[in-house]
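The other protein chains are all here in position, but one chain of the complex has been omitted.
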């Protein structure tokens, strides 16, 4: 068992899934010889051959659409979109077809596909290379949406996504791809479907996050602990469906909640989380739910990007506000 | 001043805008001779000529993209997507370009376009002819999103949308196109930008709705009045940005809120509204915020559609729950 | 023509059944017993002819106007009515289990055809994906992307443009400046051919050749079948708003059914007796289908929750549990 980065863990999960199940195939732009622009598919072509790993022409709508066709035929395509900023042309296929095939045919045809894409900001990349479009998918009945926040969770969530018989959009935080490594056993164990992870128990406050801001939430919790505030950190992991039970259990106990998301504030998944909590645990809330998110402005180019995205400072400020210590 | 249906009011607004401003042009599938499948553009070709009204090939991504190009050149294109269920291929152009052109060029090029589409269910139409994708746009910085709920508001909101120097997605509830008529003065007066309408004042409860469910909310309010419950009805009208001030004012006063939306519950605009209220008026809430929405299932075909969409019955039940009379 | 007389009679009958079914569906729509319906009047030779060239194990990806092909492939008329009547079970047809349901969004099923064909190719199965769409669909990026991918991967797929000259109110001349729609194939590096789509034998023959080619590992092709949409776009449309009745009348001279009948009569293989027998048979079959359709018990409303996911998410299970059919 070796320490692996998140991108290596993803690679490991892909290899594992392909080794286990001959129906799993990998497709996308530059996923073959190049191994993907982030190397997530490195080595798969050599190991599994050109019948299992194929470079596609530059056509995102068709990448998703071809995966729908493959999936209807019983394959389990794992399609890569090079960056989530180029996933928008694939929305039509995901919404109009992938998400509906089972319902449309009453289960006769299904769509066990995964659409992977590097996601989120924090790497000072060019325009449209730092998008966080998860909310667009999380609103769509028929889809699942998952985001990992550590190498191990990446490995296990991706396996869960690939094995699920329905379409899953799997968004990988680029800022965490190589942010650190940890031991991950290549044991083929998938994370449970639709279940959040409580990464750190706490009593005073619940910090909810997913993807790229999870480490920020953990760091903030550490810092809050120094201030005598015990923060519970929940990594949602699945944004569609949401693990409401875990959320409710936590916030009902702590009475305070700060949600951190990289996407623009309005209409993000944080809104749904806040809305559910307001519905379910209103009487337990000791303070308004705080959301820390990108501002509702077009995400700036690298020079100002960090000013728009959530920061640990803003997370801490929100947590302190929630604790009445602003 | 004649009584007009909503679709006639839209037609009237288009004609008015075109007469006033030579930069306004109308494009889309079948908008010319056919006058649009719902007749929203009827007569415009005859009146303004083929240089102002043009049928496009069947290509939604390009309809939006061509509008972006026209807009950058100073035109004010009003592009029609035949049904909002076919708007998904236009999302990429709206998100990646229309919404960003001003920011990307620091105001050198702008995108004063409107993307219109018939929207929502309730007309027992074929699959994908009853979609409510407003939340997908309402999350996108740089876009505005408006939905009318009466002939007059359709006329005034559409004028506001066309005159606004930024891109507006304008979603027209098909179920209201011909649901009734009212006198609308063709006076060229636009509705205020970003402002909700309080359609009925009330004291006990705020019903928030937009588009096709607004008449349902009004009917529910009427019914609630008979039960001695005074419901205020707010038509959001603009979903991006949201008129938070009106919402807060109302709910701070009533202490109770029911949000009705046609879109699937999770991740809909109702979530954002609920989240904002929970942030801003938590201490004024006498009951959890209720959301009445389509279930998180693929919208059924006509036979079962009504079972999934919000109904007056469900609205009333939610209102009674909020009032503690469940 | 390579078709035997028997085969031609089969095609003729299928076209007639399609047309009769079509007329019945319109009548049902007009009387409120069916939803909006897209008639295939006048273009039956394309839909039926293409399907007739397929093998059962091939996969059809039809447009919404291809009941001709779907019925040929074994979809039950009652299932088709169920679909157009607004019931998802209509696409859970018992017949060709791997065939695709109707694609409501125009042209977006073309990439699915590439995916299905890729599946065949990867499994080294001698099967072909056959995708039908209209002239309007050729303007969609999805179709261009799918053709290009099928071309470069040499997929066993056949794409058929049913050029009925109209996309709702847009005539094909205002849809594209391409010399022919068959030339769309050039962009994808596959053979493209325009044929008379009102000649059912020619349709079968051309499609069969393309299918054989694909089955043989020689890659995809594009067929443009020229025909004409004799009816309104759908029951929600009134074509007189935008096209000349005279144009439509002229097109009746090309009617594929009358043409095939003439040919059969010329061959001495068809006459009044056969025609009347067939019409009666079809009418009876359609009546029975309508009865089966009408007798199909409604789906319990709560089933609306049951096919969105294989593994019902907790939040949806909650909604399902709270669901009350009387709330609609």
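Per-chain residue numbering starts at 1, and chain names A, B and C are given in the order in which the chains are listed.
One rule holds in what follows: a contact is a pair of C-beta atoms (placed from the backbone, for glycine too) under 8 Å apart; a residue touches a chain by one contact, two chains touch by 3 or more.
Quick caveat, the model's predicted, so the values are computed rather than measured.
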Q) So which of the visible chains would the left-out chain be touching? A) A, B, C
Q.
Which candidate, B:4, B:66 or B:274, sits in contact with the chain we can't see?
A. B:66
Q.
Tell me which stretches of subunit C touch the chain missing from the display.
A. 138-142, 144-145, 148-149, 151-152, 154, 174-179, 183-184, 186-190, 219
Q.
Please output the residues of subunit A touching the missing chain, sorted low to high.
A. 29-30, 32-35, 37, 55, 57-62, 85-86, 89, 124-129, 265-266, 295-298, 300-308, 311, 313-314, 317
Q | Interface with the unshown chain - residue positions in subunit B | A | 25, 51, 54, 56-57, 59, 61-62, 64-75, 77, 92-93, 96-97, 102-110, 141-142, 144, 164-166, 193-194, 241-245
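Here, only the chains that are shown with their structure count from here on.
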Q: Please flag the chain sitting at the greatest distance from subunit C, going by CA centroids.
A: A
(Q) Need the CA-centroid distance for the pair subunit B / subunit C, whole Å please. (A) 35
(Q) For subunit A versus subunit C, what separation do you get between their C-alpha means, in angstrom? (A) 39
Q: Could you list the positions in subunit C whose residues touch two or more of the other chains?
A: 88, 104-105, 141-142, 307-308, 313, 315-316
Q: Find every residue in subunit A that makes contact with two or more other chains and list them.
A: 61, 92, 96, 103-104, 141-142, 241-242
